[in-house]
Each structure stands twice: as C-alpha cells, then as structure tokens.
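Would you mind keeping the following structure in view while I ask a few things?
Every protein chain but one is kept in place in this view of the complex.
Chain naming follows the written order as A and B, and within any one chain the residues start at number 1.
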Amino acid sequence: MLSNVTKYHIPGSLGEALSLHNRESRSYFLAGGTGLALSDSNRPVELIDLDDLELDELEVDREAGRLLIGATRKIQQVVGCPDLEGFADGYLQDGLEKVGSYPIRNAGTLGGSIVRPFPWSDVIPILLALDATILYFDRSHEKRELSRLYDDDFRPTLRNAIVTGIEVSLPDEGVTRGSFQKFSRSEFDVASLNVGCTITERDGEIVKARMAVGARPSFATRLTEVEESLKGRSLNEDLIYETAELASQTAAVSSDRKMSKEYRVAQVRKMAEDALRDITSEFN
Amino acid sequence: MSEDEKRFDVVSHNLPKVDGEALARGRRVFLDDIENSPELVAGILTSPLAHAEIVDIDTSRAEKLPGVESILHYGNVPRVPHTTAGQGYPEPSPYDAYIFDNRVRFVGDRVAAVAGTSWQAVQEGLEAIEVEYNELEPILDPARSRESNVQIHPEEDASGIYDSDRNIAAHVDIEVGDPKRALDEAEVVVTQKCKTQFAQHTPIEPHVATAHLDEYDRLIIRTSTQVPFHVRRIVSQVVGVPIKKIRVIKPRVGGAFGVKQEILLEDLVSLFALRTGKKVKMRYTREEEFVSSRTRHPMEVEVRLGADKEGRLTGITMEALSNTGGYGTHSLTVLSNVGSKTLPLYNEAPSVHFYGDAVYTNMPVPGAYRGYGAPQGYFALEVAMDQLAEAVGKDPIEVRKLNHIQEEETSPIFEKLGEGKEGTVQYIHSCKLDKCIDLGAEKIRWEERDAIKRNYKTEDKARGFGISINMQGSGIPLVDLAAARLKLNEDGSFNLFVGATDLGTGSDTVLAQIAAETLGVDLDQVVVYSSDTDFTPFDSGAYASSTTYVSGNAVKKVAEDVKEQILELAANYYDLGPKDLDIAKGKLLTPAGSVDLSEMAIKTTSGEIELDQKQIEATASEVPAESPPPFAAHFVDLEVDKRTGEIEILKYVAAVDCGTAINPNLAEGQMEGAIVNGIGYALTEEMEFSDTGEMTNPSFFDYKIPNTEDIPEIEVILVESDEPTGPHGAKSVGEIGIDGAIPAISNAVRDATGIVLTESPFTPEKVWKKLNEGK
Partner (left out) sequence: MNITIEINDEDKEFQVKPGEILLDLLRREGYTSVKEGCKAGDCGACMVLVNGRAMTSCTLYAAQVDGKRITTLEGLNDELADSLRQEFLDVGAIQCGFCIPGVLISSYSLLTHNPNPTEGEIKAALDGNLCRCTGYIKQIEAIKNVARDLEGGNNERRREKI
C-alpha cells in the first residue's frame, strides 16, 4: 500500500503521460508494478499507468537480426515468444528466463527494469551484451545506447522521459551467439554477480564480442578490454582461459554482504569461462 | 500391497487428509481468513537497539490519534516473570520474560503495542510513541558473554536462570563411566568442533492471533499455535484471568516447525480484548516473523571420540555452547537434547561426558525448532565419525554399524539426561537402522562410489558421497500428557476429540486412522475435532515428535474402550458373550452374520427394549513411559565446483525407521519437508546481522529457503518396524528428517575434496576459501 497516493492516471497518449509526470514531481510511471509495489515509500503521490499506451509490441526480423521490444512487454512474454526463438541463438530468451520467478516475470517489464535499474538487474547485462539501444519519449522520440544508462547526463533525461522500448541490432555479418551466467545464493534470488556475453563469428573468426558484468555489486558495466582482445581471434580453450583471466582482472568488482571482492574476482573468471565455453559449444 | 497394508484395514494406507478438501479449495480455515475483519487490529513497537533501558515512554501523542484505541507498555501492564516457551508445567525454561519490560534485550524486542481500528491507525500510533533509551553495551557473542560484566538479566524477579551474573541461562553436565580415562587411554582419538548459524523456521503463515470476550465475559483466544493448552495456562498466568475464563481455539495452522510453540501474540491480544472489550487481531509481518519471533539456537559443539584400532568407541565427550539470545526460552531443553538425542545412538561407548552452557546475548531469541538441538549435535558427531573411520582405515558405514545401538539394547544416557532434568531408563524395542543403512547405501550406490568418482572426468568438479545416521525421540517420557475422547453417534459414526494439535502435518488424519483401525470402521466414520480447550481433553501439544506416538496411544486406548463398550452392549442385546462379537469394516460381526454398526448405534439412543440407553463414550489419557527413537540414515551424492566452491547435490537418499507408518504418504511428506528444510539449513539459510545486532536480511528476498528449482532428486525410503509400545507399531517421524543434511553434506564434500566443512551454512565462498587454504 502506497498510502500517500491520491491519484491514479491511465493516460491515452505519450504526450499526456509526460505532461502528467511533469506536473507532479512525486509521480511515478507504472509499467509492471513489481518494483514500485515493493517499496513502502511514502514518496509517491501519483501513479501513471502506462498500460494503455500500447507499448508492448515486439517486432523481430530474424533474418536481419533486428529486434524491437516495447517497454511494457512482460518479461515472460519475451521469454515465451515463439517469434523470438533462435534470436542470437536463444541468448535473449534463455537469459531473461533467469530473471526473478515465473510470476514476477509475468508482471515485470523490460522498461521497468531499465527505468528502475537495480545493481543486481539481470536484464541490463543481458541487453548490454546485445548492444541494445533505449528508445524513449522526451517530447520527441529519442534513442540512446543502453551502455550510457548510468551517464551523468542521461539519468536526469531519463527521469523526465518515458522509456518506450529497446532496440537490438545484431551485426550484419556473421553469426551471433551468447551466454548469460548468473550466480545467486539460491535459484530464486537476485544475482550476486552476473555476466552477459555475446560473440559474433564469421568464418571461424570473432568479428565482434560483448561482455558485461553486473551486481559487481554496483551497476552493470561492459568489459571493453575483453571485448577488444577477442576481436579477430578464434574461440578455443586457450583463448577462453586467457579471456576469463583478463575478465577477472579488468572487471571492477568490490565486496558486499553477499561476496568478498576476491571471491567475485574468482567468480568472474569462472563465469566468463563458462559463458565462452557455452558459446563455443554452440558454434561447434 | 505391503505387508502392513495387508495387516491393517485403515492404518498403513495412503488415505487423503481429513482436512485436505477444505485446504485444496482454499476455504476459510486459517485464522486470518476466519477473522478477516475484526473490530481492532494491533501491532508492536520493537526495539531498534540490541541492549537498552527504557528511561521514558511517552504515548500521549499516539493516544490522541484517530483510530488508536489502546496502548500497552511496561508502565501499564502487570509485571509477571514467565517464559514464552509453551512447555509442560513446571516449565524447564527460566522465568525471564515479561509482557513488557523497561529493558530491551535484542533488536526486535517488544517495547509497546497499539490497538486501533485499522492497520494504518496502528502504524501511525506506533510511530507517534516516543521512547527514550539509555543504551547499554550490547553483548553479541556467546563466548564473550560468559566473561562479560554486562548482565543481560540483572532483574531480581527473574527465576530459574542458572547463573545470571555470568549470563548463563542453562547448564548441563552429565557423565557416565570414566570418559577422561577412556580418552586418555584410547588408541585413536579424533576431535571435531562444528558451528551452526541463526536460522529461521519461516512457516508461510506468520504468527496470528485474535481475542475477544464472549457474552459471558469469557476470554476467547484463537491462535495459530502448537500448544493451545499451554497458551491457556500462560495467558492466565501473565494476564491474570483464571483458566476457567479462557478458551483457546486452534484453527488450521499454516506451518509451525517449533516457532509456534511459543506465546508471542496471545498475551497482547488478550490484554487488548480485556481493555477494549472488542475483538482484536494481531499478525506478524514477514519481517517481524524474522526479527521478533524465534530462531534456531546457534551453537558451537565440540566432540571428542576415543576408540580402539578397530574403530570401536571407548569414550565420547561432547561440549556445547549454545546462544540463547535475549531470553532463555527452551535454553535448557534444547541444550540437553544436543546430547540426549545423539549420544545414545553410539551406545558402544561405555564412557560419555556431555556438558555445556546456554548463554544469553543481545541477539534474537532462539526457541524450539524441528530437531531441537539434535541437528547441532549430529553435525559435530557425524563429521567426527567420518574422521574416526578414516583414522582406523574403515568404511564410514562399517564404523557406524560397529557402534550404533541395536534392538533390546540401552544407553545410560537415556536415564542420565532427559528434558532438562534426569531422564528415564529405556530399552530399544524396535531398530531397523542397519536396514536403513543398507537400503540407503544401495540407492545411493555407496559400494560403487570409488568407481563413480574415478570415472567422473571433469577437472573442475569433484564428486563425493556422504552419510549421516540419526535418531530422535517420540515425545517426552513421564512429562507429556495426551488425552482423547471418543463418542459413538447413532449412525455408527464417531466423534473423536483430541487436544492434539495438527500443524499441517496431518496428525488429525493420522489420529483418525488409528481410531478407525482400532474400532474396525472406515476412516470416514471418524470425525475429528481437535485443539479447543473448552471441548477437547488436555494435550501437551505438538512438539518433541509426540503426536503420533503419545496422542496416538491415547486415541488407541480410547478406541479400545469404546469398542469394548459397544461389544458389551451388543452382547447383552444378542445374548452372547462379548468374545463372540467383533467389529470390522464398519460391521458388527455376530455368529449369525454381520449387521451394520449403525443398527446397534441407533439403539443406544432410541430406547429400544433390553438395551440401556446411553451415550457410549470414553476418555483416555496417555503418559508415555518411554520415547522410542525413530532411526534414519541419510546419504548424499554431490559435486563440488573446485573453481568456485559451489555444491550441487545430485541425489539425496534417506531411509527412516519410524515404526509403522500410519499414513505412508504423510510420513514421507514429513521426511521430504524436513530434508529440504535441512538442505536449506546446510547451504543457504542464515540470518545475518549488523555489528549492532540488527538482522540485515529479514525477508524471503534475502533469507533464502529452497524453492522448487533448488531441490535435488530426493528419495525417501520407509523402513517399517513394529514398535511394541506404539499405536499399531508407530513411532515418530516429524523431526528426524532434519538431522542428517548438514553432516551428510559435510562428509560428502570431504569425500570429494578432502576439506572438512565445520561451519554452516556451506556457502560457495566458504567452501572456496577452504579449498584455497594452503594453496
């Protein structure tokens, strides 16, 4: 119960939604509700339900490797979407299946995960490794790379905008495969550490690589050194070991209640290794 | 069909639970549903400090708030030293608790309570109470507590505390034979110290209670409890209402596991009802359930085993240091059980020393929790047994078989160590532990384990197998009382009234099966009504693995009595001897043929001819002379990821001898639930605290109990035995299943990697650190 909430809006257009939001600084957008419902915060006084804006589309062009997912699309509706099967070799669907529990995925949305980014979010490293782009409405339709989500200039922008969806565009050439690794204390737990990784290969050569680490315990980030070092090489056991080592050295991790820094370093190595091995076995 | 199914008509059959349909339809059987809109609700203001004196409490602002109806705190309630432990009177726990005190002893301790017309009014009322604290030095560590000059219970009116100057709530020291000499002279000695964490029961239904005054000013309490009769007595004691004016009714309980063997809300709802004259409801939130209810005693247990070169035990010493938090509820008895439920298992050892302290700290309060000290004791004992096996070069199974108790044997521990006092002499009449071990070993492929490990070709992972054997008890001998009443209705059905308390375990069903079997009727002819202090006879309650065995024996006795009465009447009617008649499958069997029991039953009320009209009924009591232990063997097959220390259980097998399984499905269910509870205890569950003693993970979000995807393949084998003192051969099965997981997993990890895990839970990081020690 958010006891101070006095108004519940269901706007019919993006413009209307944005105006409502700009009018009241203590108003909150509602996509799935799972995050906000957990807060017993007294702060929200108005809720703006985005359900009527029809932001739940999913457009996929598997041939071209392009994908658009609306912000209010439920996570489980991405996981279970038959059109999406095989996209990036199933990486997105397999990864998103590890988010929360089944009922939480049924209510939670991709947009909500981005607007209220928790450091332990699975959605963000999964999408970071896909080079996803955030689509948002800020009086006009805009887009920006997800990797800039935490940029100082983007956070305020996003706070006063409506995320409308995310876009993914796989490299034109080659085959992209991925693996998402999650370490948590039990199966229904948020990540204590997670790693998203994709590799695009053409004729046995890596043309593009993305690796993102989340729950470090701070927000997810890409490991650009790792990505660069993989380029132009071929996946094999030696490269996997080398890359895992580099990932563990370059991922900026620290300690929290769930894990010490040194253990996170060891886990990054193992998870990077497992991710690359997983991808390699898919290629073979 | 098993042998027992053939032997019995009702017992040993997998009959659906008598309350199952109502539960499966989600009907209003839980208290929060029955009392969905009470006149008042109430909540508790809890202490933010681990240790403090309350200098002043100002409720004036809160009292004026709309909707706030009554406020309770130490200044306006009676001060009655008591224990919150729902144990038989006189309770073996110290009287060190008060409804409210001017001193708080852990973060989450009671400070005040507010009743109001809505949850929001209550919340606002609680927030408006101003409390001035004088913060005292918090004592968070039990070892330090004994040496500290800070006293946690300095109050003069507390009683039953072993040594309040040294913060020792309870102390145990028993010895048989000459353990010192036995260990000094032993050819082999192994020492093992193990440490367990704060863990929580987490029934999915949190504590909930209501109270109101009826038309005759009697106090009617409904509560989700394991101990309705103890609730009645303790509420009477602390609130000052005579027992005759209190009625306690237990609805369906949404899980308990020991945490509802405690009087936590009943005194407050009662006081509110008395002061306002209105019906009041209280329920813990999930966070309060974690922080303010009860936990499992964290312990350090050190075991020393002395043996000959063959591995035959000559002496055992066991020392326990138990952390009893801010209050001593169950402190003595849980501590006693660390030894009394474990040491008799290895009766080969003629000399035994068990000693230890339960120490106050400013931490949350442990209480009764499934296993009740046995899991903590078995951790050190069973890990030590594997060390002994290695030291003498024998298979862990062989060493256990060499030393464990057998049928018709006894252990001097039974007599020396009881429930917080001396125990009773006891011989084992049923023990199929060897069969449990053999069947479990076969299922886990114990004999093939070396080959399996050799062929496990992965560099990163190591495979291991582990065992633990355990015993528990069946009730508390010469302490527990269970009574049952049975009456015949004119359609040949029966009402069975039991004080026994079904917590969801299925005991109503099990007791009805015992009655039906004894009477010779179908289960649906027995209507059970349980746990209502006005209408059912006394029962100590559902704890100590007592219901099937103790309450079951009361039911069997009363059913025998009633059956005899029916046969006597029928004999008169037919002019036969009672021995010429019998009842089976709902029919009265006469030499001339069988008639439906209802034909005889209707005559008992209808005033027909020669037959005396009378209510056929009886009440029977049972005070057990013994507490026959169930036995179990747990086996684990697991792999350890050497890179990260992650443990994955591949298969878990437990074979249990619980005597006759009255309802095999429900018996298996007790084992399965306890095993998964035990796996959580071993691997993921831990209450975590800040350095000021505040719990930092009071939610399911952060306190991780297993879900469907966490469980391994689990196989439970019921190894039936015939316990001659039990109802239709039954013993208990409620607790024993939780004893095995920690030691069996620790032993399997050692088998896989060579490291000995001695601190639960075995989190990946802990295992990883051990794996890297000395590298």
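Operating definition for what follows: contacts are C-beta pairs under 8 Å (C-beta built on N, C-alpha and C of every residue); 3 or more make two chains touch, one makes a residue touch a chain.
What you see is a predicted model; the values in this text were computed from it and never measured.
A.B. asks: Among the chains included here, which ones are touched by the excluded chain in the whole complex?
C.D. replies: So, spelled out: the chain left out of view touches A, B.
A.B. asks: Taking the full complex into account, find the residue in B:Glu442, B:Glu672 or B:Glu688 that is in contact with the omitted chain.
C.D. replies: Final answer for the missing-chain contact: B:Glu672.
A.B. asks: Looking at B:Thr202, B:Gln387 or B:Thr518, which residue reaches the missing chain?
C.D. replies: Of all options in B:Thr202, B:Gln387 or B:Thr518, contact with the hidden chain holds for B:Thr202.
A.B. asks: Which of B:Val253, B:Leu274 or B:Leu305 touches the chain that is not shown?
C.D. replies: Considering the complete complex, B:Val253 is the one touching the chain left out.
A.B. asks: Spell out, residue by residue, where the missing chain touches chain A.
C.D. replies: That gives, for chain A, the contact residues 1-8, 10, 30, 33-34, 37-38, 44, 46-47, 49, 51, 74, 76-77, 79-82, 97, 100-104, 106-107, 187-188.
A.B. asks: In the complete complex, which positions of chain B touch the hidden chain?
C.D. replies: Listed in rising order, the touching residues are 14, 16-17, 19-30, 32-33, 36-37, 201-206, 252-257, 285-286, 503-506, 663, 665-666, 668-669, 672-677, 699-701, 705-709, 711, 714, 716.
The rule is short, and it goes like this: only the chains that are shown with their structure count from here on.
A.B. asks: Need the CA-centroid distance for the pair chain A / chain B, whole Å please.
C.D. replies: 44
A.B. asks: In the complex formed with chain A, which residues of chain B make contact?
C.D. replies: Residues 120, 641, 643-644, 684, 688, 696-697, 701, 704-710, 763-765, 768-769 of chain B touch chain A in their complex.
A.B. asks: Quick one: which bits of chain A touch chain B in the complex? Just the residue numbers, please.
C.D. replies: Interface residues on chain A, with respect to chain B: 3, 101, 183, 185-190, 257, 259-260, 263, 266-267, 269-270, 273.
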